[in-house]
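Of the protein chains in this complex, all but one are displayed in their positions.
To keep things simple, chains are lettered A, B and C as they appear, and every chain counts its residues starting from 1.
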């Protein structure tokens, strides 16, 4: 067994996290920053942080991930990292010529107490920031929240660029949350279909699912531009997709730029996508074209066609709050039973939301969102109450193999399969893909396990 | 074992086909006819034929398949089916009100020698065909060729509607061949991206992947229209995708309407898609937009990223000539080794083309296209020379389970999985999907079989 | 379900019928009118319906052909006979593994050819010059590869027309091979008016070429055969489980999970229990005439019906020990069934169903729906005859039309050596007085409510019309009908293939059917047909921000 030391008996753990269902803030900030056109993320800390984040994102996307580091030494960590950051900013603009540098902190620089705004301001004054170029920042202490928090913080950092001219631009800000490049592309496609002009940020499409063409573009086409972000202050409103990932930035725009906002779920599955499309068409005062109804109907059609195969199948999930909430609603909406859920990102509100979404199930689900809500606990729950399917990131494959349960890879990070870069799981088309994946997992298992006498040709 | 009686030793069979890699002409004609807007296919034979074709297409698409039958009785099969067809035409136009009825023959009516043009003409004279409505036809004797032949024959039947006004319409006829609705949609999307105005026929998109919305449309939106088909005679040229499925209709337009044609492969995989796009842009005198290059580059990127996992993996395939040719070229182009291929559709040219495409392999591939080229033979070849992967229709699952080889479902019919209705395998995006499917099959197997010490987190 | 009640009240069946016929050309309307019957509770007669007549060309029927009924339905389920389709490839291909008649070939060394499709794959030259030589070669190749006990040959449409004598070829090869029983079926698709003719052709040949060859039937105290049970989704397995539990031996099933040896020893059973009256009642008669085996109609679809059928069998054998055992078994099995029924009923009570399938299922399954508190508001058969609707009393009066005339009726007489009546005249009379009528079947209609619609050979157009008008909570038919009905937002259950479910027979089957219907009628998906903006399209209300 790969996880041979995991006992079925659950003992209280208050200090030791085993096989976490989260990672730290900075990588979230780095991913978000990559959704900004011409941006070089910068990690203000030891060079190991940056190396780890770049490696993880590279494995997930199979794409180059460029980011700078302040390369703290012992000295810097005693006397502060200002000198390192100033030097880094100068070198980065000179050597790599980005349009923006997005600096995030680390547990190290946070513990020291480096003051980013002040340092960046100093860099500006010292002429280390070429005119027209920007340095944005986010405080991302690794010992608070999770990678999700870091993502949200950097998105807020982007929102800080918003300016209000007093003239509305007729657009809707859409903050997609931590979804894949393909998802961001799909959200843009869907909005365009509906006929709603949007400003999407961050937007990693085209950046983290790039082509192989013989040239290496450190700053590919794609990503939200500085001017778009500035204009976000003039938008008619903001749709924040996901409380954990997107709400803070949306509320900032509301408070600082008087751009009203609404927090929706990430449009994963039928109902959440319905709400997103409905919001778009009402805000933009357009009527939804047949094409969208057609896509929607296709998803409903597949649900009805294959219902018998996923009906009341039990699922264990690990992931991030916004994604798990949307996925849970989707699963329940098609009569599946999310049974065990963990996220390392703390939040009682998450647990409550999941309980509400699963209220109709014949039993109470296991759900936890805190330090001890890790894959070790999830595995123990599964040993006690087996499930038919696992949904989560690549680390679940160890449980999947030990317990012989099919796994649908979804979430972050996916280190051992491809496809998530190119095919969305948001929107109606995303729903079709998710259903296809779930069905493939369940039906492959059925084909493997059915006795010969009931081996089915037609399913 | 499910196929416990299949011996490894291969014995010559000249009369007995076992587990065919083909079916009969009429179903192909029926599928093609469904790609015509407002069309009711009609089977001129015993009602069993129609029932079988409708059932098979329904299982493949999980969609309603409407078609009429002449319901031959013993009497009709002695005295001829004219009365039945006349009655059928009248009833169909009265009760179902289609815009077109597409009649195809069966082994029964062909053996009797019913003369379709004459009967249809008679129906017209007798006023059984409302004005503005059409009856097209194809002779599809079940004892000649295969379902592929029947498809080609009905497509030719559509081409017969073409008219030449002498004024070119600036469009390109594209005959997609026997591909899925999602593929036809993708071909249209690609052509639109390139900026080439096309007339696509047949076009089953929107018809066989319809929505669930509470209404049953016997004749959904979608499909090539009669007026488009008429205008096909004024097109600047015809691109026929696939010699077996599409060439005949294209050559008919060339001969009868002076519309020049070119026979290309179905755009499956990188190279075939390149040729298709290149043809479109030259004919239409447009330059290919970045968006297409981007999609193309994404496919090249995934090939390079995951190359180590499919490099020199052996594949056994069963299917139809045009599809197998394109797939074989794709597999070879990514350094995979198609090793055994069968198609029940006869054609020495097919065998030669496959040999040419696989010439660089270190061994000669097993390829056969004739009556005895069935799944029984394929299975025997596999027993002699095992492969890493199977690609073909659902019937291969019996071999897959007995021999414990992963199967990628592709082709016709797929009776036990969904997705093919909604996600294309043509074009660059289709290539991404095919690669994802191949990789999932291979990597899932690797994860299952790797010893614990080399169980991989990152792939 | 109030909504439906209402509709039923509002819509008079006559209007519905009229509406269904309105669009037809007069000739079609006249013919269809005879096949659409509004059920009325008559004193002691059953209203007459027209059935087993031709489908009108151009009308989108549910029916298949004679080949399908013969090769697909009757002979398909036998695992150890090599079935060779003589014809172009299609017929063999489409009947390849597409029915869910399961078989248990797990015994060591057991043969199973059901996963294979064998065909002579006729080409044009065979059509022109005749296919006998090729058929002969194909039989030889099959024999050389597999050495099966039996090889069956099935004719497709062109075979009859080009005059291949498949029976002569079969006889010749049987003779040549020596240890292999080769026989053929003239089941060309154009014969008859539906699958029904194919059943008949198949059963005749089984009776002629197999039954009676082997006097060593499966031993046992209470020995019966099950006629017209095809083990779809494992129904036969469940019935066998129950019979075995009761101490009843199933000598042969026609033809679910069957083997060559079962057919050949079928004449040794002491009772024939007929499930599907349509496809096989004539075999029951022949077995009685030739071998003296009485038959009774049974129905294992529905827990109550299953219990009733067991009691009938026990009553037939008349031994207390068996009757007691049967009661014990019923007492053991029913609690689980009732528990699930009780759980599910609140969600199914009062809902309505429509059944259009087969030759007996449209009748049998009404039992299961009753147990769920659901009402069958319309039903009909795809290929049944009048006796299946109205009861066997109509048999003598049935007129044989042109299409039926061509379907062979075998004349049988008592077998010199093997005829032995299992029950004497007196015993049979006694059983009748005790309430057990042999060879009795009252058909579907008497069990149905007044005002319900009984429709023979329902077609797609009528189905759509009726569903739109009556909005049933579930519609049952076959794969071709499944999605046109579901597009209307009405759950559809296949009662040919059971979709991928089953068994639904017997006690365990009842439980799985209850759960399946619960799943179907209560699936959330039916609530998703319209998008929010389709339900409230108005844009008046501007967006509500936080």
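In the analysis below, a contact is a pair of C-beta atoms (placed from the backbone, for glycine too) under 8 Å apart; a residue touches a chain by one contact, two chains touch by 3 or more.
None of the values given here were measured: they were computed from a predicted structure.
Q: For the chain that's been dropped from view, list the shown partners it touches.
A: Within the full complex, the chain not displayed touches A, B.
Q: Which one, B:11, B:131 or B:287, makes contact with the chain that was left out?
A: Answering carefully, the residue with contact to the hidden chain is B:287.
Q: Which of these touches the unseen chain: A:70, A:246, A:313 or A:366?
A: Among A:70, A:246, A:313 or A:366, only A:70 touches the chain that is not shown.
Q: Which residue from A:225, A:371 or A:454 sits in contact with the chain not drawn here?
A: A:371
Q: Touching residues of chain A against the unshown chain: what are they?
A: Where chain A meets the chain not shown: residues 2-5, 7, 11, 13-20, 22-27, 42, 45-49, 51-56, 58-59, 62-77, 84-85, 87-92, 94-96, 106-108, 111-112, 141-144, 146, 210, 212-218, 344, 371, 376, 395, 398.
Q: Spell out the interface residues on chain B facing the chain that's missing from view.
A: That gives, for chain B, the contact residues 237, 254, 260-263, 270, 274-275, 277-279, 281-283, 285, 287-288, 293, 296, 300, 303-305, 307-309, 311-312, 333-335, 451-454, 456-459.
Keep this in mind: only the chains that are shown with their structure count from here on.
Q: Of all the chains shown, whose C-alpha centre falls nearest the centre of every protein C-alpha atom combined?
A: It is chain B that sits nearest the middle.
Q: Using the average of all C-alpha atoms in each chain as its centre, how far is it in Å between chain A and chain C?
A: Distance between chain centres: 54 Å.
Q: Can you list every residue of chain B that touches 2 or more other chains, as numbers and ranges?
A: Within chain B, residues 2, 59, 62, 210, 212-213, 395, 398 contact more than one other chain.
Q: Could you list which residues of chain C touch at least two other chains?
A: Where chain C meets two or more other chains at a single residue, that happens at 97-98, 483, 486, 525, 529.
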